[in-house]
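The next block holds one structure in the form of structure tokens; read it before the comments.
Removed: one protein chain of the complex. Kept in place: all other protein chains.
Lettered A, B and C in written order, each chain numbered from 1.
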């Protein structure tokens, strides 16, 4: 294995860079020195880092949508609407799936057809095709910071263009944008490509331009137990920090059980902080983001509002710095501008109403936090062990060994042995632990929790339980019970 | 004072009854013996008592809308829709304001105009005008129990007609449907008139027909501190029990601070139970109902969904037996059928998702419960003292003395000295305690809580704070802060 | 100048909260407020206006029957010799969420001078009243 968690040599970086910029004609618009000047010229209210720091300090919760359409004008209109009507505190540009797979030619075709048809045929904003100048027009049309949100295994050109274009936050990572988002790309490849992205951001940091980095927390969005996503978030934070990233927002997708979710957000912040410090990255700014339920949604809009609100309430009780908002159209398709703003307004109402209420540190919460901590540490520590101290190497070996494993992931580089299911109060537990390096005690804990539920429902602990749980929220429940114990 | 908390003599009751039935021509349709037969003929799934008992036993939460239009056919259509599309577990018939004030002639006119115009000019269902036969047609058109919801100081004829008509639950009480709902009617009058209603229900109980009674918990719906509404609920339960009522659902309007709301629902049940037992009513069935936020709503529908959902979540965490649901049209007007069903569906999604999560009994919760208990007991015990053991007499004297006092009430029989405001985490405290018989310790507690907030907001504790709090939820906040500490 | 205005909630309507706040707001704004509270009949409004020599009647209706309750108020004022009195209405004037334009037209046709949609900030009307009464 020819990889190391080591800051990329600047010359090497610059060599790779030449090729990266050739991937699509807009690459040649990027000039780093000029980009630094441009970023420095941006007003403070367009800086994601500043906004996050302010929210963390003053304990309010930022709300952010997902949004992106093909045409630049329409995309600007969309973001302005979400800012003005939706009262979004910060904005995204969600990138289309062709761009995510560097199929820039198909993206171009989709973009052109979209302009002709007057509706977006792409499921996001093709930032690379719009180039640096297009991005700058966008950034200068809004009043709040804008982040690149995507799902791109190789995001090097995308990062070059969008950062030069004035975006101040970049989502993703070598694991979180590979395993849930691709099939055949090796982790070695994506970790390496994301080192490039992080190194690039490090260069901006060296210029005093703080660019926020957000590992993608929810992974496959479907019943991911907190320790799994925490482990990934911590690894990606360590990798990013090594390349010079200073401002990190670690993420988590809401599970639905309040105590588990609060415990998850609290431990996510403390564990990340602690691993970074242990490894010598002491000047980091850490914040958290909670994603409202990322799995299947109910089709009915009124019901979707219920799910959205519960996500908002959870973020408030947990004290997340930011919450990513779903829309009432979630189950049906990419939301209209109006539906997207509605999700935001519902969320804003709830997070502002609950702003001053935090969950106190009860026995139950402590216990849940301790479980998550133990599990996360056993995974991350095992990765270090496998990598003989190198977390990049360890992570690749870890995925090979199934020591870290993501449920429902499409990637062939993921072992796919674990199965999650909900316990009798809806917390997500392990039905199959696969090769996760958990203690017998922890394994017994999960088995017992699921047994409790199975006994209550008078059924067996099996794959049907997993399926029922995958469908549950879409069908108006949290736990996919059989007939027993259900409200009609 | 010529009143006593004593079961009405049957002869006396029958004498009064003759006159009651003369109030409007439909009164003569009522034949008690025949009504018993009819009620007994109804299937179990139309019984409110049975449904509440099942929900309490199996720990799920019933959802119920408010709804009523003038014309019978339209009202039936409305209720069927709320049942089928809205998945309401139980139904209401909300009575129009003319009927509430026994202005049956105006109700008749409104009803006729409504039929002509093809839209409801009345704000509810004029059950008296529709008579026993109209009510029966209604009850037999639906699959779940139906309750009379109103706000009627003198509900004697309304009760006669609706109970004979097959309704199985009746909301209200001599205090809760007087002080918030009228201006010039004495408590002596309404308590007496409600003894009649309770006695009537007692007669049904004697026949083995259990009719559920629900004192109206939220009162003026606006920043009512829990101990105030608890005291009223307990008094009305005692009065009802004396007349032979056996099945009581005590109510409470959500305040918005989760711990306070959970504490309120838990203590409401335990205190009611304990007072009833202390006074010899030992075979009572007690359940609870929580009303989603009863004060001013935000006009925007997406924001209203947020408020509705937060109410649903609170009901679930508290473990209320039933939750009364608002609609996204709340701030604007009586909801359309569709908007009403939407509020229900949002609520159903949230209560079923959270069905298996209850708030554990933490230190914070215990402390809040203890405050509510102390306050409520000091009020109720003082009322017994003033009444020299008779709670009817004591209540009337208590209102005169301001020993019990309801904020923002229109009645001239209410002292109106107390003022509520939110503390720094949004719990409702007393800014003015008026003549409430609280210990110095409790008074100091409230003063200190509001001082804390005032210090945080750098303002003084005054009437402007109350106004700001009245507007707050409508404006997207829980606490009506000045500029300080607000999310923009 | 301290204008005298009559304030109240018309009909069988008991919504008292907004009325208490309007009372406070109008008093703060320097008006002399005759507040009849809730459940006020047309006759009581007219009587109070005569007795207090008020220049304006501010009617609230929240509960949905405003349309029925307000009909004829203008005529009663005229009969009582209050030809020039200004009539204002606000609140949730009709049953159900209704485009405000329709509601406004309806109430203007009934003889109201100004009509306000649900949840109007009292301040808005203070400015209007000051303007309207200055020209009397």
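As a working rule, a contact is a pair of C-beta atoms (placed from the backbone, for glycine too) under 8 Å apart; a residue touches a chain by one contact, two chains touch by 3 or more.
Since we're looking at a predicted model, the values are computed, not measured.
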item	value
Which displayed chains the unshown chain touches	A
Identified contact with the non-displayed chain, of A:222, A:260 or A:347	A:222
Residue of A:105, A:336 or A:439 in touch with the missing chain, whole complex considered	A:336
Of A:183, A:366 or A:443, the one touching the omitted chain in the full complex	A:183
Sole contact to the chain not displayed, among A:42, A:85, A:121 or A:447	A:121
Candidate in contact with the missing chain, chosen from A:410, A:434 or A:482	A:410
Residues from subunit A at the interface with the omitted partner, ascending	97-98, 100-101, 103, 106, 110, 119-123, 151, 180-184, 220, 222, 295-296, 299, 329, 331-336, 339, 408-410, 463, 467, 470, 474
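The rule is short, and it goes like this: only the chains that are shown with their structure count from here on.
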item	value
Joint neighbours of subunit B and subunit A, given as chain labels	none
Relative to subunit A, chain with the most remote C-alpha centre	C
Chain nearest the global centroid, as defined over all protein CA atoms shown	B
Cα-centroid distance, subunit A relative to subunit C, in whole angstrom	54
Rounded Å distance between subunit B and subunit C, as computed from the means of their C-alpha atoms	30
